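Only a single protein chain was left out; the remaining protein chains are all shown in position.
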Amino acid sequence: MSTVVTSPGTRPSRGPLTDLLTGGGKGRRFLWIALAVIVLVSLVRVISGEEALTSSSTMSAALLLAVPIGLAALGGLFSERAGVVNIGLEGMMILGTWGAGYAGYQWGWGAALVGGVLFGALGGLLHAIATVTFGVDHVVSGVAINILAAGVARFLSELFYTDNPAGGGVTQSPAMSSDPPRLSLPVLSSGPDLLGDLERQHWFLISDIAGVLRGLTGDIGVLTILAVLLIPASYLLLWRTAFGLRLRSCGENPAAADSLGVAVYRMKYIAVIISGGLAGMGGVFLVFIAGIYRENQTNGRGFIGLAALIFGNWRPGGLATGAGLFGFADALQLRSRSAVVALLLLVAVLLAGVAVWQSVRRRLLQAILAGAFAAAALTGFVLIDELPPGIVSFTPHLTTLLVLSLASQRLRMPQADGLVYRRGEH
Amino acid sequence: MAATGGTGDGPPPGARSGDAYAVELRGITKRFPGVVANRDIELRVRRGEVHAIVGENGAGKSTLMKTLYGMHRPDEGKILLDGREVHFKSPADAIEAGIGMVHQHFMLADNFTVLENVVLGSEPTKGVRLDRAEARRRIREISERYSLDLDPDELVENLGVGARQRVEIAKVLYRGATVLILDEPTAVLVPHEVDELFGNLAELTREGLTVMFISHKLDEVRRVADAITVIRRGTTVGTADPRTTTVKELAEMMVGSELPSPETRSSTVRDEPVLVLRGLTVRSREGRALVDDVGLTVRAGEVVGIAGVEGNGQAELVDAIMGLRPLAAGQVQLDGGTTGDGGDVAGLEDITGWSTRARREAGLGFIPEDRHRQGILLDAPLWENRILGHQTLPPAAKGQFIDRKAARADTERIMQEYDVRAPGPDTLAVALSGGNQQKLIVGREMSSSPRLLIAAHPTRGVDVGAQAAIWELLKDARAEGMGILLISADLDELIGLSDTLQVMLRGRLVATLDPATVTPEDLGGYMTGARSAAGAA
Amino acid sequence: ASDEDGGDAATGNGGGGSEDLKIGVAYDTGGRGDRSFNDSAIAGVEAAIEEHGGEVRDLSPNSDASNRVELLTQLADEGYNPVIAVGFAYGDVIADVVEQYPDTTFAIIDSSVEEIGAENLTGLLFAEEQGSYLAGVAAALKTETDHIGFVGGVETPLIQKFEAGYVAGATAVNPDIQVDVQYISPAGDFSGFNDPARGQIVAQGMFDAGADIVYHAAGGSGLGVFQAAAASGGRAIGVDSDQYQTVDDPALQAVIMTSMLKRVDNAVESFIDSYVEGDFEGGQDVVYDLESEGVGLSDSGGFIEDIQGDIDDYRQQIIDGEIEVPTTP
Partner (left out) sequence: MSVVRRMGMALFAPVLAVVGALVISTAVMAALQVNPLRVFEVMVDFGDSPAQQITALVVILNRAIPLFLAGLAVAIAFRMGLFNIGVEGQYRLATIVAAAAGAAVTLPGPLHVLFIIAVAVVVGAFWAGIVAVLKVTRGVSEVISSIMLNFIALGLASYLLTGPFRGSEEGASIISTAEIPESGQLGGLNAVFDVLGLANPPRQLYGFLPLAIVLGVALAVLLNRTRFGYDLKISGMSPSAAGASGVDARAMVLKAMLLSGAVAGLIGLPDLFGTTHSYTTDFTAGLGFLGIAVALLGRNRPLGIAFAALLFAFLDRALVPLQIADFPASVVTIIQGTIVLAVVVANEVARRVTRRSAERGSAEPPAPVAGDGGSAAMQTPSGPAGPAGDTDERQGAPR
């Protein structure tokens, strides 16, 4: 299982990327970091000439790729903050896609949202029954749910979609009967499209910022907006309300919560069901993009969501960062193979920074290692024009892995995460 | 202070005459699978008094209190509060009725702040929001009123034991409890913290609160209690008046026999050192010294006791000696004379860089502080537990293989010799009571005849009978020339067993004392830093 | 002699007349109801049954498609003849099976059997590059930005054939045209055929970059391509079947300019016809191309009516061999 060890006394980390750059600073520094990253990336863009790095097109793609991962991760957050490890996110997401497809073709997008969330929540309910009531090992139950969900989806399609006059088949649903509305920020990203004008100037920094903003504000689906809002909403719910405190207490010390009258089992049920619902919503998002349920549409995104959750140190902001980073790297590799090479330059610059930092701290070995890798990355950037498709395809995964292993590991999972709680058994 | 509660002000206003008790338990019976933890218990507690409950390990005290607190329902019997019968379905109901409980094992979420821990379950809210400002205000108020000295925004994991206990008390007071249950509150406290706690309790009873508290320390009980109920094997054997009952009498009521004493017989200390520590330093991740420049020698046949308030580096010191924690500086030397493949190694050997396994092979035995964490595999049978820590040593190991038969046989031997009560070597360890588990551990560690035994709280949580047995075993081993490093929170045990006493404070050894002359009170003084080594000299 | 073989086999197993025609179909992953390849194959079988009578038994593989051999052998064991393997993935295993069942006639779609050379096996191949060439022509004629795109599902040789033909066709019309080519997943990772979200993103990238027509050969991911086209006011070209007809969404119909038809149904039907009629010739590939109408462009929706003439010119040149269409990019 995911056992991340921390010695007592360390402050909880706010996510490896933040840690990597600031050693776990305050939220205030966030803007600085964001700015620094943009300056860096924009520098890389100017040097490499890869407009895709900061184009609004890449950004909206990154957002599109990040949202389902982020929703799955958010689902994981609820469940794991209540102490239930949820490796069944993928399965719940699959159920979500099916539910969305089924409701969507009959009653339109609103019903699809409800249907997907409901189906995902059913998966969550099953997980809760197995882990909370029956005390089954969380990982084991999650794996079983992943297997079961795939079977159930296929089975239901067979049942409802073969010979369905509305269309569809064993691997897909009929098309949704209505599409969700899409919004753009007036004036800036649509109509006069001021940001678009700025972006097209290709000015250093300004065009980059305009590109990023336009990508994040232009032609956005309602579910994207909902998903983005869910991040702060989850934070507020989990950290600013009594409900959230109780929920988290089940993940930290359920016995203590129980002794104070918190209904631990009920809390865990609620959390895991919410978890399933959110993962299901991730599935709905995928259905909205396709306009249809399609078998294997989730394509492992639930697992990536789990990774984003751990990456983000079990925090909403952190997991959003994780999902965002993954989405960006993925968007880049889908957009342009040569842009991925430009990433090497970025890596080189970052590693060079690490090398300098480490030598200041007189950690010679680390400094030399970082320096060597920086040099290697730079050489790669200079020599390679385009990476072969197989290699490019795992850019986001490699990026995630690299950032995780570079960042100092001060991740802290909820203390009772993954432990089966039985009342009266300490 | 030892006088009847509330003497100063006369009977508290809420107290009623006759049979209207603040708490009354009638005929409580509680069964667990295979055990009757409580049988036909009778308990009456007056408003405003400090009522002590004493009894052996496993007598059923905690079970009874958990019943009262709604953590489980009694199979038979009635609970009356102020003369009215109540039925609690959960702790929430009990809290509602004004009962609060501080558990034997702290019930705190380390990763939460004091505030979060305190308000959990009864949060002040403003709309849907958790009203932190209000919570902070109320906690400060309670903290000041009862001198609990708590910072609401501190993370609990940064607190020491005493402070954690005060958080637990604050939790209860925050909920406006009028009946306070404290399950072995003093077990982890040093004398002066105990005094502070009793001060707090006096404060509470003055305000009209009722306190029920459990303790194994009978003199303490006599000091603060207004009434005592004795429980034995799950049932009440009677009540006692603390003013008229002696410790001896109380003990006899509890166990039906005399209190054992850890008194050491004549000195068996020999010349050759078996363990030498030099400048041992362990740092936390942030670089704080947890163990600070510790130098120490344990000789053959000697028991060196380490006294100290929990959290002053004892655990880290033990880990460092066992090789479970990296050293920042210093050296560990061990005399591995009796082990090795035939050839005996003369004198001390530097084992600083050795792995835990190599250390154990070289003759280091280990009775860990937390047996469930480090000493035993609850879900494994006894014979597999026999192998734990001795995987590479006979009789369990045969080359790279495990000799199951020999391990089983040797387990039977240990069970015989050390009076481990269990059906057989295939019983799961979880089925044993704490005391029997501990005896198995002691037996196991003894059977490889280590040169040095680290005994961390060897009798913690075991009842008097098993405690006596373990003390005997340690004394015998010492007589045979084993060096023992004893870490304990039980000052009587430390004084009684040790040949030399070291006091550990904030990671340093601050005083060396002679157990023959030191009193528990003095020792407590050194442990808290109230007295310094200069004063001892 | 070989035609006799086929005929004998039919009579031998079926016990005489064509009413007893028992056709076995082993699907590609996804199975029946994929609204594409597999459905097209079964449509051909059904058309044949309409004509000749008989029955069909169709089997889908398991999730990792590790039981392909069983599908074929079970069908043969149960007396189904002919047995049609849908998809080149059967190419790996079919050689052993045909040897084991010399009395059963097999056909495999999209895989060459020339190397195997078994008398009871026919390869049904398609000149996808020719159809794609016409798609390229249509796109190049219709584009207003001189910028078009191609989205491939998985970078396999088969899909590269589509790409090659498309690019050749487009550049034949306009040598300066910009063709963006992108695959969703690399060879060996078949998720690219089933990930509409990625299809959408890849296509959206092309539209954002200025392309106005995107051709996809990406299976289920193609839906994403249509969505992207609809969202950015571009157009898309479908593949395999007439996707204008199968997409069941009016908003998407509006953007499907045409589809490159791969008439698996025709191929299957004519294979069964020749089997029934006994003029079947085993051991070799039958290539369905423009000439035999095995591939082509659909005109549903009437979006390409105005350029139909040009397209027909190119078609004729290919049929006449005046244009040699490349099969690799």
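For reference, chains read A, B and C in written order, and residue numbers begin at 1 within each chain.
The criterion applied here is as follows: a residue touches a chain if its C-beta (ideal position, glycine included) is under 8 Å from a C-beta of that chain, and two chains touch if they have at least 3 such contacts.
Every value quoted in this text rests on a predicted model; they were computed, and no experiment measured them.
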* What are the shown chains that the left-out chain touches? -> A, B, C
* Any idea which of A:49, A:151 or A:232 touches the chain not displayed? -> A:151
* Looking beyond the chains shown, say which of B:20, B:161, B:329 or B:402 touches the absent one. => B:402
* Structure fact -> Listed in rising order, the subunit A residues that touch the chain left out are 1-5, 87, 130, 134-137, 139-141, 143-152, 154-155, 158-159, 300, 303-304, 306-307, 310-311, 388-394, 397-398, 400-401, 404-405, 409, 411
* Absent-chain interface as seen on subunit B, which is shown -> 31, 33-37, 39, 55-60, 232-234, 255-258, 260, 322, 324, 355-361, 366, 368, 373-380, 384, 387-392, 397, 400-402, 404, 419, 421-424, 426-428, 430-436, 463-466, 468-469, 472
* Missing-chain contacts mapped onto subunit C -> 31, 57, 59-60, 62-67, 69-71, 73-74, 77-78, 88-89, 91-93, 96, 100, 110-112, 155-158, 186-190, 327-328
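Keep in mind that, in the parts below, only the chains that are shown with their structure count from here on.
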* Structure fact -> The distance between the C-alpha centres of subunit B and subunit C, rounded to whole Å, is 75
* Structure fact -> Expressed in whole Å, how far the mean CA point of subunit A lies from that of subunit C is 36
* subunit C, residues touching no fewer than two other chains -> none
* Structure fact -> The positions of subunit B in contact with two or more other chains are none
* **Contacting residues of subunit B [partner subunit A, same complex]** => 69, 71-72, 90-93, 95, 101, 103, 105, 107-112, 116-117, 119-123, 125, 128-130, 157-158, 171, 284-286, 288
* **Parts of subunit A lying in touch with subunit C, wherever the complex brings them together** => 55-58, 60-61, 64-65, 68, 150, 157-158, 161-162, 166-172, 174-176, 179, 182, 219, 286, 289-292, 294-297, 299-300, 331, 334-336, 388-390, 392-393
* Okay, in this complex, where on subunit A does subunit B touch? -> 7-10, 12, 240-246, 248-249, 252-253, 255-263, 412, 414-415, 424, 426
